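All protein chains but one are shown in place.
Right after this comes chain A.
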Amino acid sequence: MTPSFLSISAVRKTFGAFVAVHDVTIDVPKGEFLTFLGPSGSGKSTTLYAIAGFQDPSSGDVLLEGKSLLSVPSHKRNIGMVFQRYTLFPHLSVAENVAFPLRVRRRPDGEVRRKVADMLALVRLENFADRQPGALSGGQQQRVALARALAYDPPILLMDEPLSALDKKLRQDIQTEIRRIHRETGVTILYVTHDQEEALHLSDRIALFREGRIEQIGTGEDLYLRPASEFVAGFIGNSNFLPAEHLETAAGAATVRLADGSIVSGLKTAKPFGKGQKVRLMVRPEALSLTPGPASAALAVEIVDTAFFGDRRRVVARTAGGDEIDVRPTSDAVEPVGAAATGQRIYFDPASAFLFPV
């Protein structure tokens, strides 16, 4: 078997008795944009630092094109990195910042000048070459940091929550820039974030971390449409969870009884459940509707609140069992419903719902 481009092999990192990363294994093909997503403290940054060489793993290995990186000191790994905080060298101009990695590599002046111009053009900051970092906005600083990290054509680019200090609008603009730069350069990117929207927007694949382990790895669609666990379903996108009791499964379609006694059948399930086992039923807010569809299950609810969000409405409903349900119908799909409207029903296609063990 040919070794994969970048191979993170059973990497484990402990701090005293605390295990920050549990034997994480990922193979990354060349040119992939892979995101490490997860809540803080889930081990995603620690794994990234192990690749950068800032933290040696307690065990396991990191292989680039079949060769171990672990014995190579950080400054010789030839890896690009953009940090969470602004790390431009404060006493050097934008151009000198981008030139720095080339200067320490003792590249000839002409090549340095050419490459700096190329890189600043790539991040669309050609006119800022002579500025000092202090005179740039946060977004511009991170773009210069990106240009600096790519100036020496590293095979891998690591990005550690590079946009977390920026405001939302700017974040989306730079995400688009990062996608373009990934397309244009073809560099392999490992990106750390706790923002699921950012992960969905940017990545070819997402590795969702939880307590030092990878909970699920796959495309954004895999994680959103086929979550492997309740944690994944809860972390990616919005989800409603309803307690239920499993009655039976026949031909991959399960039947459950909800807390208010209603029966829902035709639910997809990958895992076998026992009769009477407590489970959780998950439905996405946008899969719920206030009008019945062709193959709908129905829930008796009262409407607690409705709000208008432009393209969608948000309706908060409460079941007889006291569980709040978030419904996101498109704005034109419903007439606004008054608050405290009792005796309403909401509908969903059982095929769009999931069952998870408690």
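Criterion: a residue touches a chain if its C-beta (ideal position, glycine included) is under 8 Å from a C-beta of that chain, and two chains touch if they have at least 3 such contacts; residues count from 1.
One rule holds for everything that comes next: contacts and distances are computed from a predicted model.
Asker: From the names "Binding-protein-dependent transport systems inner membrane component", "non-specific serine/threonine protein kinase", "ABC transporter permease" or "NADH-quinone oxidoreductase subunit K", which one matches the UniProt record for the unseen chain?
Answerer: The record names the chain that does not appear here as "ABC transporter permease".
Asker: For the chain left off this view, which of A:Ala10, A:Val104 or A:Ala307 is in contact with it?
Answerer: The single option touching the absent chain is A:Val104.
Asker: Among A:Leu6, A:Val24, A:Leu37 or A:Ala52, which residue is in contact with the omitted chain in the full complex?
Answerer: The missing chain is touched by A:Ala52.
Asker: Of the residues listed, A:Leu6, A:Ala50, A:Leu64 or A:Ile79, which one is in contact with the missing chain?
Answerer: Checking the options A:Leu6, A:Ala50, A:Leu64 or A:Ile79, the one contacting the hidden chain is A:Ile79.
Asker: What is the set of chain A residues that contact the non-displayed chain in the whole complex?
Answerer: 52, 54, 73-81, 83-91, 100-101, 104-105, 145, 148-149, 152
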